[in-house]
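Dropping a structure here in structure tokens format, bear with me for questions.
As you look at this complex, bear in mind that one protein chain is not there, while each of the others sits in place.
Coming up: subunit A.
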Amino acid sequence: MADIFDAYALADAWDEMFERPGEVRAAYEPVLAALQPIEPGELRFRADQMARSFTDRGVTYAFAGEERPWPLDLVPRILDAVEWDFVQRGVGQRVRALESYLADAYGPCRAFEDGVVPWRLLLGSPHFHRAAHGIEPPGGVRIHVAGIDLVRDEAGAFRVLEDNVRVPSGVSYVIENRRAMTRVFPSLFDGQHVVPVDGYAQRLLAALRAAAPERTADPRVVVLTPGPGNAAYFEHALLARLMGVQLVEGHDLVCRGNRVWMRTTRGEVPVHVVYRRLDDDFLDPLHFRPDSVIGCPGILGAATAGNVTLANAVGNGIADDKLLYTYVPDLIRYYLREEPILPNVESYRPDEPGQLEAVLDQIDRLVVKPVDGAGGQGIVIGPKADARTLERTRKAVAADPRGFIAQRPVALSTSPTLAGDRMAPRHIDLRPFAVNDGDSVWVLPGGLTRVALQEGNLIVNSSQGGGSKDTWVLAEGPVEGPSRTAGDGPPPPVVPRQLGPDGTPALVPEGARQQ
């Protein structure tokens, strides 16, 4: 029988499933055993079934102007308990350090005075908003939700690729991926202790309610979306539905007397916490883009007055500036007095003396990234770029050293992915999601694993045609769920079923009874 892993040739990178050709890592043994006997045609069938169900349920994303089913690969990506513990502690630490940085940058500016971070980093950032100055967020939380992008390098070590503390998206796909996998491929889960991911919305709601202005007894939380035209609208709607809160658009809100209200069939009702899925620039036409019609005029004034909480806070962009990224290990040491758990990818800062020349000299061996690029846009991978692109990049970096960072290219780890009717290694990354309620940072077990579907490609963003994988965190023991032994009461009484008139089930005709 043909084996779908027959032609699986390891790439020049860490492979998630195989230690060496033919030698599978322990965590993957049951999955491999379940997958191996399956015919390629059967896998294709399940993949098509999954795509169809995504289409029907509207779990789609826009690619090249077309509505496509969310691309989920059938092979899960697995993290064992030890790996996950390491990742979640690292992510939590990172979020705490970035919170401290934001509070500092919009407050006393100690890190700048002490020379840990240069002043120009702050003042030169396009995301440094004067309007955010003086907003003291309840509980001191500015990062309610974070998505920290990680990759695994050639040696198998996790490294941070970038921090997203503005409006990180993708968590709905974590939830949907799990749902789809358990339906299409239940046998894969047999005997595995996969930690569930469905607690996210409740955690998020609790964090958002905890972030409400202090004098609010029963805070009303809403999700603010740009509308159905937005690529992430599906996610906005899912989160609102799972949390049981209203999904509002800008024109559903009105600001009056420095408070935010929403227009309902019973008149205007007050809103206390806005989980906004709009960039700063579109949020309030009074402060930012006056042409924005998807925001709500006056909402920033209400936030400044302390009457409404915006989650995430305005001005967080200074913390996910990629130049700041290069300072995060120092910030962890400075604010938390801890050693960084997750290392960065080795990076250059062209705006520092001497480093610009180093970058320009070896630009064909580096990855160059614009500091505020999103979705993989504007990234130039030196070893794969042609001479003209390199020349253009060299000029751009020389003209605006503050606008770029450069990094050593990392061969992202690979994972077996269905390509045609065979398994082939494809590069992946990982975006864990963290929720901060002010007391602690909770990291959703797993996160979004994205896959570069073209062979050798290192860019995994779905806006660039990437796919995804269900990401499993394995618990060491059985997963804790609602306990069945907790009540310890007597078993419920057994009520006899109602039967037909003559004591037999009414629909079984005489003579058809089993002998």
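Here is the rule we use: contacts are C-beta pairs under 8 Å (C-beta built on N, C-alpha and C of every residue); 3 or more make two chains touch, one makes a residue touch a chain; residues count from 1.
Going forward, contacts and distances are computed from a predicted model.
A chain of the complex is left out here; the name its UniProt entry carries, from "Ferritin-like domain-containing protein", "Alpha-E domain-containing protein", "propanoyl-CoA C-acyltransferase" or "thiazole synthase", is "Alpha-E domain-containing protein". Listed residues A:120, A:183, A:251 or A:365: the one in touch with the omitted chain is A:251.
The residue from A:264, A:362 or A:377 that touches the chain not shown here is A:264.
Within the full complex, the residue among A:240, A:274, A:368 or A:405 touching the omitted chain is A:240.
Within the entire complex, the positions of subunit A that touch the omitted partner chain are 55-58, 220-221, 223, 227-228, 237, 240-241, 244-249, 251-252, 254-258, 262-266, 269, 286, 297-298, 301-302, 304.
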